[in-house]
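Once you've had a glance at the structure underneath, I'll fire off some questions.
For this depiction, one protein chain was excluded, whereas all remaining protein chains were kept in their positions.
Here the chain labels run A and B in written order, and each chain numbers its own residues starting at 1.
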Amino acid sequence: MATVREKGYSHWDGHLIERRFPWWPITRTGIQLAFRKKRFKIIFAGAFIPSVVFLVGLYISERLEDFKTFLQGSDRLINISPKYFATYFTNDSLLFLIVLVLAFGAGGLIADDLKHSSLQLYFSRPLSKKDYLIGKMSVIAFFVLILTALPGIVLIIFKLIFAGSFKFFLQYPWLPLSVLGFSALLTVFFGFYVLLLSSVSKNARYVLILIFGVYIFSNVLYGILQGIFRTPYMLLFSVPANLQQAGAFLFGQTLPRAVPAVWSFAVLAAICALSAVVLDRKIRSVEVIK
Amino acid sequence: MTAAQAARQVFGFFGFLGRRTGKTRVFAILGLIPVVLAVVVRVFLHGRAGLMADVSTEILMVFFLQFYIVILALFYGTSITAEEVENRTLSYLLTRPIPKPAIILGKFAAYTALMFAMVGLSLALSYFIINAGRLGDPAVYGALLRYLGVLGLGILAYTAFFAFLGTILKRAIIIGLVFGFGWENVIQYFPGSTQRFSIVHYLKSLLPYHPANVGGGRGVALLLFRLEPTKPVVAVIMLAVITAGLLALACWFFRIKEYLYEE
Partner (left out) sequence: MTAVIAAASLSKWYGNVLGLNDVTLEIEDGITGLLGPNGAGKSTFMKLITGQMKPNIGTVTVRGRKVWNNPELFQGIGFCPEQDVFYEDVTGWEFLTGLLRFYGYAGTEIRDRAARALDIVGLTADKDRLIRGYSRGMRQRIKFAQAVAHDPSILILDEPLSGLDPLGKRKLIRLIKGFRDQGRTVLVSSHVLPEIEALTSRIVLIHQGKILAQGDIPYVRELIEAHPHQISVRSSDPRALAARFVGDPSIQKMTFGPDGRTLVVETHKRDEFFGRLTGVVLEAGIEVDEISSPDDNLQSVFEYLVGK
């Protein structure tokens, strides 16, 4: 080790403790920053509306006698089955609310770092690119899982509580796995999707528009192509449609459109792969100015 | 310098800046999508002229009216004020001898010109590709001019609305998104006069209407689904009033409000 001649400097003789999760401070800060925004808290609270609605549905299904006066001769208004859960997870409003929450809470995850040239600050610490991306992805995972896995498991638990027996669980023992599996798929997909778009610009407002715009445009494009070619395979252009196909498959339901689910999984995987390639190029500690 | 002269200088400066930014390139590339679709349609629907005409309305107007001009106007309209505050460049403008309304009007003019260039080029290219077999027919050009006019009025009205939002709200994007992709889509299904509380109602009132059973017009009817269309003259006047009124409000608010940078 070369001698350092400056007065007052002394080499630190301590031992650097390797942290198991070096990305955890990034995740924690990302979540805290999201909750500092007032409007985000409102949007986040609003994103639980579908789960509350479905929870009420569960309650009604178990207390149909009390609601009989509102029924018109049918024995069961709401049939609770895996289809009920598939409907919750794949309905347009939940997916849209997830996009809304992520756009406002996570849109600036990489964009803000690019704007303030913070990547150099991150990578001058003992932090790898992988840790940085895991940290950022975990922020997204936090929000998505809270809106999907958590209400999903809570709905199952409340179903068992309202029913007063484990019959439902014994009938569909794979249901919790479907809930967790689809939640994981949404988490991974939206993680890559949001980080990809967040990395393409330093302007958080532009990124927000991109996150919405791409999501909505993909559906508009599907509608247009469907109108022209009249083939269900055009759904592969639509992000929400592909997610709905994948969700129906994971819940063992009939697919909404006559396209094998493997195609939808392939499209979602391709978007994730594209995102990984772009992120690998974009996340650098040194900015090259031409 | 008068306000008009100042607005002209602002127009020149921000027209130049707007052409330069990467985001304009991205939005211009987005405008190539209908051109690609037009080529695809031409290849696949070659020979079916009736279907082609309907499809042109379907493709172009769904894409342009329900998505492209809304997203362009949302970005550029809110940028009129928001980008100056976010990027902290507002100081450079406020410390020049130009009236504040000139900044709004000049940027509005620059960005709408830019948007119209992108939309116009995209529409014209895709329209000519789809109607390549009918280029000798003057009606084709008449229809194109009509569509360009509708989209031009749409750009002006939407940009004025989002510019107004941008001057009064710190985070205008969320309201803009809810309005542009929520309200504008949902309101058309409301009965009576309710749909007159939207910009898209007046734009659709200016479009030619194809009955649902002509060619492949099922999608067309859905796109142009409206209960009580407003007379075209009234629709143009309303769009002009909306544009002028919201711009005037934006100028007024920009003049009296102070904008603080976030620390």
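Heads up, the rule we're going with is that contacts are C-beta pairs under 8 Å (C-beta built on N, C-alpha and C of every residue); 3 or more make two chains touch, one makes a residue touch a chain.
Remember, predicted model here, so these are calculated numbers, not experimental data.
Chemist: Tell me which residue among B:30, B:98 or B:129 touches the hidden chain in the full complex.
Modeler: From the options B:30, B:98 or B:129, the contact with the absent chain belongs to B:98.
Chemist: For subunit B, which residues touch the unseen chain?
Modeler: Answer for subunit B: residues 1, 5-6, 9-10, 12-13, 16-17, 20-22, 87-100, 255, 258, 260-261 touch the chain left out.
In the analysis below, only the chains that are shown with their structure count from here on.
Chemist: Taking the mean of the C-alpha atoms as each chain's centre, how many Å separate subunit A from subunit B?
Modeler: Here subunit A and subunit B have centroids separated by 31 Å.
Chemist: List the residues on subunit B that touch subunit A in their complex, please.
Modeler: Touch residues, subunit B against subunit A: 22-23, 30, 33, 37, 40-41, 44-45, 55, 58-59, 62-63, 66-67, 71, 74-75, 78-79, 82-83, 86, 171, 173-174, 177, 181, 216, 218-219.
Chemist: Quick check: in the complex, which residue numbers of subunit A touch subunit B?
Modeler: 39, 43, 104, 201, 203-206, 208-209, 212-213, 216-217, 220-221, 223-225, 227-229
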